[in-house]
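All protein chains of the complex are present and in place, except for one that has been dropped.
Coming up: subunit A.
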Amino acid sequence: MLGLKNYLAGGLNLLEDTIAAISTPLGEGGIGIVRLSGPAAFDIAKKIFRSKKKEWSAAEGHRLVYGHILDPAGQIVDEVLLGYMKAPHTYTREDIIEINCHGGIVPSKKILELVLSAGARLARPGEFSLRAFLNGRIDLAQAESIIDIIRARTETGLKLAVAQLNGSLSRKILELQDRLLGLLAQVEANIDFPEDDLEAATGQELLRTVGELLEQVEDLIRGAQAGKIYREGIRTIIIGRPNVGKSSLLNALLRENRAIVSDIPGTTRDIIEEMINIGGIPLKIIDTAGLHETENIIEKIGMEKTREMINRADLVLVVLDAGRELVAADLDIIGSVRDKKAVFLVNKDDLAEKKISVEELDVLAAGRPVLWVSAKEETGLDELEEKIFEMVMGGHLSGTDDALVTNTRHKQALEAAQRHLTDAVAELKKKVPVDVAAIDIRAAWEALGEITGNTVTEDLLDRIFADFCIGK
């Protein structure tokens, strides 16, 4: 993956950290296992796990203990079975903790975040197997398959990370990193070129800017995609021309008659929002008024609102009518979701006479999925749900859940940045020299570099020479 230099320079250790990951396939109702391996596994578990058995970790060997996972506020997160295995008789030959939690992604995810804040590091692709091998647990014959795992996971992971870089969270992280770098460049340019007449940042100014950036980081952590998804659901908007069957689709997905359906175009006037659950992932599904050319002021306002909703949506379901040819209004609609994650649904699959041009649609979909459904007969809906699940999970339903992991990685990096900036603020308040505070600012930048894969020295120098006229 990205950012190894920062990863090492930042003091993270490839083999001696305690690593954590969600290690079972995730699915609705399934049991999720959060697994930890490394010297601090037991200590970390003790911080978040409560059981009636006081000395639950005293016994030798392997045990399963019943108890609860608590968050820092003392709130119960989940009821779990905690398995602990003492080194060396474990898969990695290190101390291992396995937390078996109930109910899908949400609690597993939350528990993973808790162990990360308690000192574990998110495992890299194939890292459990890597350790098992390096510690002599796996024999030579299997080395090749481990390399395959590392390579394959890293490739998909990389694709995901890149895909996520287009997301708004990543964009914000990049912006933040850019501001941090600008700040650092100013401080560092002054240190390395004290005789050039550059504007110097005083401790006070630095304190103000760092404080501001810290707030931004904290905002980002609060709004980090992963968290938001589980609070608010994935914003999924249904759009299409009037009468293509949008409201019917909503009802079919909800399995109740929530929206009014009629054969009169323009039935839906207002936006309807409902929550549904697909494989444990909450979806906020939004039905809209059909989009078409109109002179009607009220309709116009409604459509304007729909366009705005499209921009804010995480996923767009574009509904088309199988019984009609594609017309200008359809093309407009498709054009408006050019940059969005979208699924194209050809509705009314039950009709005998299909007029829509499959070839044309395939081109317009630009690689995004095209599915045939019938809201009326409720066919094709399972495929749709699967597709949505897949898209959210990054297309990998087995093994570790990469999309979420990538998000967790973002969050972990943000939290590390938060720690360093908090340090910087505290030290600046104590009036440490700017070059010393710069060490923390730099560490914050490097933490974010874990996501973007940049190395600090080169970028910093580029920035110094781009921003300042330096030199004798």
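In this section, a contact is a pair of C-beta atoms (placed from the backbone, for glycine too) under 8 Å apart; a residue touches a chain by one contact, two chains touch by 3 or more; residues count from 1.
Just so it is clear, contacts and distances are computed from a predicted model.
You can't see one chain of this complex, but its UniProt record names it "tRNA uridine 5-carboxymethylaminomethyl modification enzyme MnmG", from the set "tRNA uridine 5-carboxymethylaminomethyl modification enzyme MnmG", "ABC transporter permease", "(2Fe-2S)-binding protein" or "RNA polymerase sigma-70 factor, ECF subfamily".
Only one of the listed residues, A:V65, A:L81, A:I147 or A:M309, touches the absent chain: A:I147.
Annotation: of A:K53, A:H89, A:R222 or A:K431, A:K431 touches the absent chain (contact as defined above).
With the whole complex as reference, residues 1-5, 7-16, 124-127, 130, 133-134, 136, 140, 143-144, 146-148, 150-151, 154, 188, 190-197, 427, 430-436, 439, 455, 457, 460-461, 464-465, 469-472 of subunit A touch the missing chain.
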